[in-house]
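To start, the structure itself, in structure tokens.
With one protein chain removed, the remaining protein chains of the complex are shown where they sit.
Lettered A and B in written order, each chain numbered from 1.
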Amino acid sequence: MATLVVPAPRSQRHKELRRHLLVYAGLTPFLVIAVFPIFWMAITAIKQDADLYLVDAVPFWFRQAPTWKNFDFLFHNTSYGAWIVNTMLISFWVSAITILTAVPAGYALARLRLPFAENLGIGIFMTYLVPAIILFIPLARVVSTLDLQDSWWALVVVYPTFTIPFCTWLLMGFFKTVPFEIEEAAMVDGCGQFGALLRVVLPVSWPGIITAIIFSFTLSMQDFLYSLAFVSISEEKPVPLGVATELIRGDIYFWGSLMAGALLVGVPVAIVYNLFLDKFITGITGAAIK
Amino acid sequence: MSHGRSVETLSPTLDRRSFLKTTGVAVAGATLGDMLAARQAPAQTKGTNLRILVWSHYVPAYDVWFDKFTKEWGEKNGVKVRVDHIPHLELPARYAAEFAAGAGHDLIYFVGQILTGQYYRNLVDLSDVAEGLGKKYGGWLESSKSAAQVGGAWYAVPDFFISIPVLWRKDLFQTVGMGEPKTWDDLRKTAGQLKAKGHPTGMQFSHCNDANHNWRALMYCYGVKETDPSGQNIAIDSKEMREALKMGKALYDEGMTPEVFSWDDASDNRFLASGVASWIHDAISAFHSTRITNPKVFEQTFVVPEVAGPGGKWNVGEPNVWAVWKFSKNVAGAKEFIQHIADNQKEAMEASLGYNMPFLKDQYKKPMPYLGKDAKLSALQDQEKITAFLGFPGPMTPPAQEVVTTFIVPDMFTKVARGASIEDTMKWGVGEIRRIYAKHKAS
Partner (left out) sequence: MSWWRTPTARRYLFGYTLLAPAVLYVGLLVGVPFLFSLYLAMSDASVGSPVARFVGIENFASALENAVFYTALRNTIVFTVGAGILKGLLGTTLAFLLLQPFKGRKVIRALVVIPFTLPIAVSVLGWKWMFDSQFSVINWALSRLSLIGTYGSPDWPVWLGQPGLALLSVMFVNVWRGFPFSAIVLLAGLTSVPPEILDAAKVDGASFLQRFRKVIVPMIAPILFIGSAFDTVFTLSDLSIVYLLTNGGPDGATEILPTLAYNTGIRGGALGRGAAISLFLFPLLLPAIILLLRTLRRRQY
């Protein structure tokens, strides 16, 4: 080891540079594909309407001065403020329901060697195969029986139907990686099975749980059909439905406000994602790179 | 609160009708109209709730007017009204959910997808309202029944229809020595000449509502009948349909670019507003939006109600109709509102910038609101004479509706425009339409 400790600084820098170049070169196409549309949406969000229809103008820059009026429109001429609050509340409750059901289910399926566990796991997955375009009709009945029609609470009830299966399987994977030994040690120390789960397994599985929360959050924002069918009152709508139904008026698209409305919820979620991802991935990779 | 008028103290449905019957004869039309316009809703609607679901109107200013109009009506009559707007394409999903739930809005609206025939068992029979309005305003247009009646009863009350005329550029037409187009052939020739100069035309070949309307306009002008007048038997397998397909291909080959295969309902509006289009076949909302987005083009854009083909001149309209769920807890309020807006048709038509075409004969008295004042639009005042609806000459039945929502007609025109043989296309299209009609007959 000792002989290798201090390599020539120059060659190391070279190597480092080469590695960086390789990584950047690899990332460039991804960045272009992922970011260009976002950049373009952001530009559109602060463009004046007439500027959008100038055929010979550079579409990703301004010919007329940029404007905040599209944002202004969102907050003053639509219920956008309420949509954001609804989206946050829906996502919060959906995540809560999902975690409370998927964590125990994932753990049970991964760890407890239950008879039929495999079939139950597959059964939970199967629910994903039922298309929403048909499912929303019987669910409308459920929603109205619960007296939740035209309230965002309807979506709190419905969204877990697709977040629970996904998160259960995701968490199953995480729980499998927790070594049996630490759980057994805890049980020897006098914890019951439940105590071991609570005190030992959950604390080491938090990256998985946070991932599940983030996914519940994002999946909730991908729905359009359920919200369309169950919520028609403007102030009760979540952001995606509100934006897609109230910023297109007949053949007039409020392009600027549409884009602004999407970015205002999409970008913060991306940042949150990144913060959490960063925490646990740096942890591992940090160890890996040493 | 006492209004002191005899009408209000009477029970609403029965006595209004007898009132109409007796006074309708005695009092001259104008005074009767005035009297009824001032009429207030009967006391029994007071303190009720009324939920209305309508589309997002293509003239956004109309929705502003409509919301204000309903609010004022509600305040005046002590009804708590709530109006929700959603885009017309999304209405059917919402209706399916409301129907399954057995709860939702009281007063609903069909436009684009007319589901009167599918839902009529669960809709209130509105014959009393419709017949009352018919008597009051000189009768309904014959075409009104298409979207509103099932088996002779009115399960929906027509609100208005959207007409889809030809919008053409006078300045461009003049450069090739053309004046106002009179026939589809004129349109074809002019588009061909102007395409060479960078000004093609376009009608949607894609899966959108406009594609369904525009190609049917051409078909009906070529004498195509989709069914017999009963709507039961298919009649599209005809020489006329083959001619129409041929003309569709000629229009595309000579006057359009492949863009038209990707268009949606709004693309032709932008095509006009960008100054490229020589003509488009679209509702006058395109005309109005161009006024704002490109005033220079707007100045040169003129409107022809429709052009003629070998089978005459037929414009395809899009009906908008009111309906009331049976599960509604405020049927009386919903009926009152339908009457109220029909009584204020002039104001509505004005607010829609001449977009809302009435269904009642008396409302065609010239000058009509807005249209009568606008020289470019005044020709539309006779639009009702040439208007037909989807499924023509049959009514908009469930199978006719399914043919529309699965885009069979636009697909037929697309196939031929792209070079498929007319016979193969007819075989495919007629086969698909037969299959749909057979399914509906079986059930």
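One rule holds for everything that comes next: contacts are C-beta pairs under 8 Å (C-beta built on N, C-alpha and C of every residue); 3 or more make two chains touch, one makes a residue touch a chain.
None of these values were measured; they are calculated from a predicted model.
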Open item on the list: Tell me which stretches of subunit B touch the chain missing from the display.
Closed with: 89, 92-93, 95-96, 99-100, 113, 115, 117-122, 198, 200, 205-208, 211, 257-264, 267, 270-271, 274, 276, 398, 401-402, 404-407, 410-411, 414-415, 418, 428, 431-432, 435, 439-440, 442-443
Open item on the list: Suppose we count only contacts with the excluded chain; which residues of subunit A make the list?
Closed with: 19-20, 22-24, 26-27, 30-31, 33-35, 37-38, 40-41, 44, 52-53, 55, 58-60, 97, 100-102, 104-105, 107-109, 112-115, 117-118, 120-135, 137-139, 142, 157-158, 160-161, 164-166, 168-170, 173-174, 176-177, 193-194, 207-208, 211, 218, 221-222, 224-225, 239-241, 243-244, 248, 253, 255, 258-259, 261-263, 265-267, 269-271, 273-274, 277-278, 280-281, 284-285, 287-289
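Basically, only the chains that are shown with their structure count from here on.
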Task: Rounded Å distance, subunit A centre to subunit B centre (Cα mean) - done: 42
Task: subunit A - residues contacting subunit B, complex - done: 49-50, 53, 55, 136-138, 140-141, 143-144, 149-150, 225, 228-230, 232-234, 245-246, 248-253
Task: In the complex, subunit B residues that touch subunit A - done: 53, 56-60, 63, 82, 84-87, 90, 93-94, 96-98, 100-105, 265-266, 269-270, 273-274, 285-286, 289, 293-294
